[in-house]
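Provided herewith is a single structure, encoded as structure tokens, for subsequent inquiry.
Yeah, one chain of the complex is gone here, protein chain that is, but the others are all in their spots.
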Amino acid sequence: MDKAEALGLYQKLYLVRRCEEKIREEYFKDEMKTPVHLGIGGEAISVGVVQALPPAALTFGTYRNHALYLAKTDDVEGFFGELYGRASGRCKGKAGSMHLCYPERGLVATSAVVGTTIPVALGAAMASRYRGRNEVVAAFFGDGATEEGTFWESLNYASLRGLRLLLICEDNELAIHTHVNDRQGHEGLLSAVSGFRCHAERADGSDLPAVLEAARGILRKMEKDPRPGFLHLSYYRFLEHVGPLEDFKFAYRKKPEEKELQRRDPVHRFEQTLAALGARAEEIANVRSKVDERVLKEVAAAQKAPFPEPSELMTDVFV
Amino acid sequence: MDKAEALGLYQKLYLVRRCEEKIREEYFKDEMKTPVHLGIGGEAISVGVVQALPPAALTFGTYRNHALYLAKTDDVEGFFGELYGRASGRCKGKAGSMHLCYPERGLVATSAVVGTTIPVALGAAMASRYRGRNEVVAAFFGDGATEEGTFWESLNYASLRGLRLLLICEDNELAIHTHVNDRQGHEGLLSAVSGFRCHAERADGSDLPAVLEAARGILRKMEKDPRPGFLHLSYYRFLEHVGPLEDFKFAYRKKPEEKELQRRDPVHRFEQTLAALGARAEEIANVRSKVDERVLKEVAAAQKAPFPEPSELMTDVFV
Amino acid sequence: MKRNIQFREALSSALADEMTADPSVFVFGLDVPDHKRIFGSTAGLLEKFGPERVFDTPLSEDAMTGAALGAALAGLRPVHVHIRVDFALLGMNQIINMISNLRYMTGGQIGKLPIVIRAVIGRGWGQSAQHSKSLQGMFAHFPGLKVVMPSSPQDAYSLLRASIRDDNPVIFLEHRWLYDVVGEVDDAHAVPLGLANVRRHGKDITLVCTSWMNVEAHKAADLLARRGVEAEIVDVRSIAPLDAATILKSVRRTGRCIVADYDWSFCGFAAELAAQIHHGCFKELKAPVERVGFAHTPCPTTRPLENLFYPSAKTLVRAAERLLGLDEMDLSQEKFYTYEVNFKGPF
Partner (left out) sequence: MKRNIQFREALSSALADEMTADPSVFVFGLDVPDHKRIFGSTAGLLEKFGPERVFDTPLSEDAMTGAALGAALAGLRPVHVHIRVDFALLGMNQIINMISNLRYMTGGQIGKLPIVIRAVIGRGWGQSAQHSKSLQGMFAHFPGLKVVMPSSPQDAYSLLRASIRDDNPVIFLEHRWLYDVVGEVDDAHAVPLGLANVRRHGKDITLVCTSWMNVEAHKAADLLARRGVEAEIVDVRSIAPLDAATILKSVRRTGRCIVADYDWSFCGFAAELAAQIHHGCFKELKAPVERVGFAHTPCPTTRPLENLFYPSAKTLVRAAERLLGLDEMDLSQEKFYTYEVNFKGPF
């Protein structure tokens, strides 16, 4: 990775972080009337994988989708419009945070029912194969989603048909407040999926270059040998499951040491990469201030934007 | 195995076969108004596994349940009564062939929706563990059931909690007319399940002693190291998926050579075992004639038995 | 072109014609391409369109339902087939939480969501409780789903074509006994979704029917005609969206109505019909609307109980007599439709 590419990636990474920090600042004004599942700590996964994917690749995600949405679409206006429930929202306020999507830019759908977009991504991969192309389709989901039967059904079918379905497991070891050890009866996801005819890779999801490398690696394998890929990326969820706060005061987990927190912070980590690549402090600051400005502007715009018309209630049910 | 035990087993094995052959003879009279999924070729699985299980073990099965029903309950009267839809049926005619059960004798439930009794068996295993016993509970199902998400969810949970759930996969390589190669995307079920914390064994399901040995072996392991067990037993389905006929005329499979058919016939195979153990022809014939007589008697009784009263329609919905 | 064909062939023809017209249409589901061809309703497709467009699946209804959605999102027009609607319950999360909602949730960004879920309902050979549900009312309850129930070969043909062409998700429910029904099918005759059909005209009582109940109603109407009662039969056809106008118009004229839905009545589509008819014909109704449906129990297997579970022409005649204040006519010499006549086991 050279400095230019790294600064480009940093711009995305920092945009995601900044947007979510802004949500945290604004949230208690109670103007964003939508549950927010913040991804702070996991930003490098979406940013890295999206970077590695072909730009046209169709992607699918979950309710914890802010990073994916911003990385894939760069649509800050539609993002905040949606969180504020405005007509300017990408989904006209009908989605809120949990269902953000932008099909035209390749983020086809996200869902707040765990696991449900995995088979949908499978169907998109089938469609590509149907057209004789077998392009990569990507599904992002949490570790909890692998407990749903639909994950195994989808993996089985993609393996059977040699579909280029990239399954990205964003593993924070938690489903809400329940640790993976209280949920999964195998010796690790990689070994559990390896009985199927798929490619499987693991990487540190807090480390953007590592994510990028792992994603590129598995995509190369999928290119050569058309099978689904399972990309297992670990990260640390800094905040509560849903909402803008930390929740270290609850017994289900302990606050890590400051040093460990820094190690698990992908923005912090990547700033060190940048420095190592020779980026100067003001270059970094420059990226940040542009992002800061953009975020402020879009939040202000969203706060002033009109709500959807009452007639919107009845539209969009059927074509 | 000594001759006495073998003759006892043979009595069971032959009873199952004779009952199903009798169904075949009678079916086109159209008096058994229930779809029949005959298990000819697979009898040794139920007979062998039931023999290996503790007699009180709760068991669960599928619509292809005749062998399991007879092996577990020895209730020929309730069996034919049920197939003929009579008040004397074990379920008063409300079940028919597909849902035969006899909870008091440990066959708790069978189901015609593929895979659905697997998690139910899991729940029974949880209940035993709840009572501090963690006894073995057995679920019988076809190879197709392993494609349902619920199989993986159940395996995961049983593995997580170290439950003594014995999963018996009766693998005939077919789901109706579809070969396993068109359905499963892994390199074999044993390797696919082995990512989970379970015991797994394979055996030739056409060979009663082999089934018995495999079942006893896995139960011993489960006893020592409380985990679920996955018992993979292959067999050959001699007849059509549902109904009393052969269906070799259809393209989806070819009729094997006579010798191969004999090899896959568990009754024939076990008769050779009997001979090797020193059973005389008339001892075998004696078992058969008693069974023949019993079956004839119960079929005649069922044919003459009254149908349930009209008032039965409305009973048994709620307690 | 007009042909006399069975309902099953009407279905396979509709599929073939849409697949010919549009290469993005494909048909998949358990057993779709095997030699039984979903009771013949997918016959000929594999030969004509090949295994990329006509294919089987593993036993994975949940994922396959999601996959239908994904394929539709990617621009295809999937037809997903269940040999029994009961199995669609494994895909309920996808059908309700995803398919019915998705267009709305995206604020209409998803322009089209053309998915047809075909499923077989109805009696067979001792189908029991797990292979006998209908579920039209359940599906119709959810905004975002269309629900269609053809009752003639022509409707099977035309409504299946219309469903495949529709850019919205459609649940298409086919009664197993109807598969044998022969009728004239004109492939130039289009039937849009959303319209009821007056299948028989009469002035004394309206029988509002779904699916197989239309057949029973015709028999009942013949019997009633013998004693001078003219029954009108309205085939609902489109459960959602519902063509209330045609139904109300009939009942306003006759003043008496029996709703015969092929399902349990309690909280079912029959309840919706009865509620709307009472509401819309409040002044005209001479007696309360009667509902005829399944007994409120799971479906028993043994034939004598099964015969009591399902409503029949006789049930309709008796209900009509009560509504009209007539004595019971003698039906002891009548031949009613029995399954045995057309069909022997096993399924």
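Order as written gives the chain letters A, B and C; numbering starts at 1 within each chain.
We adopt the following convention: a contact is a pair of C-beta atoms (placed from the backbone, for glycine too) under 8 Å apart; a residue touches a chain by one contact, two chains touch by 3 or more.
If you're wondering where the values come from, they're calculated on a predicted model, not measured in any experiment.
Participant: Determine which of the presented chains are touched by the chain that is not presented, and list them.
Facilitator: Result for the missing chain's touching partners among shown chains: A, B, C.
Participant: One chain isn't shown here. Among A:Lys3, A:Arg131, A:Arg183 or A:Arg294, which residue touches it?
Facilitator: Considering the complete complex, A:Arg183 is the one touching the chain left out.
Participant: Determine which one of B:Ile118, B:Ala192 or B:Val295 touches the chain that has been left out.
Facilitator: With B:Ile118, B:Ala192 or B:Val295 as choices, the missing chain is touched by B:Ile118.
Participant: Among C:Ala190, C:Ala245 or C:Cys267, exactly one should touch the missing chain; which is it?
Facilitator: With C:Ala190, C:Ala245 or C:Cys267 as choices, the missing chain is touched by C:Cys267.
Participant: Of C:His141, C:Arg200, C:Arg253 or C:Lys314, which sits in contact with the chain we cannot see?
Facilitator: In the full complex, the listed residue that touches the missing chain is C:His141.
Participant: In the whole complex, not just what's shown, which of A:Lys33, A:Arg133, A:Arg220 or A:Lys304 touches the removed chain?
Facilitator: Here the residue in touch with the unshown chain is A:Lys33.
Participant: Just checking the interface: what residues of chain B touch the absent partner chain?
Facilitator: 58, 60, 89-95, 99, 101-104, 108-109, 111, 113, 116-128, 130, 137, 149-150, 153-154, 156-157, 160, 315-319
Participant: If the missing chain were put back, which residues of chain C would it touch?
Facilitator: 62, 86, 89-90, 92-93, 96-97, 100-101, 104-105, 128-130, 133, 137-138, 140-144, 240, 242, 264, 266-272, 274-275, 278-280, 282, 285, 287-289, 291, 296-298, 300
Participant: Name every residue on chain A in touch with the hidden partner chain.
Facilitator: 27-28, 30, 32-36, 85-86, 89, 92-99, 111-115, 144-145, 147-149, 175-178, 182-184, 242-244, 250-252, 307-308, 310, 312-314, 316-317
By our rule, only the chains that are shown with their structure count from here on.
Participant: Relative to chain B, which chain has the most distant C-alpha mean position?
Facilitator: A
Participant: At what distance in angstrom does the C-alpha mean of chain C lie from that of chain A?
Facilitator: Distance between chain centres, rounded to whole Å: 42 Å.
Participant: What is the distance in Å between the mean C-alpha positions of chain A and chain B?
Facilitator: Chain A and chain B have C-alpha centres separated by 46 Å.
Participant: Using Cα averages as centroids, what's the distance between chain B and chain C in whole Å?
Facilitator: 36
Participant: Residues of chain B touching 2+ other chains?
Facilitator: Residues 147-149, 182-184 of chain B touch two or more partner chains.
Participant: Return the residues of chain C touching two or more other chains; collapse runs of consecutive numbers into ranges.
Facilitator: Correct list: 57-58, 60, 62-63.
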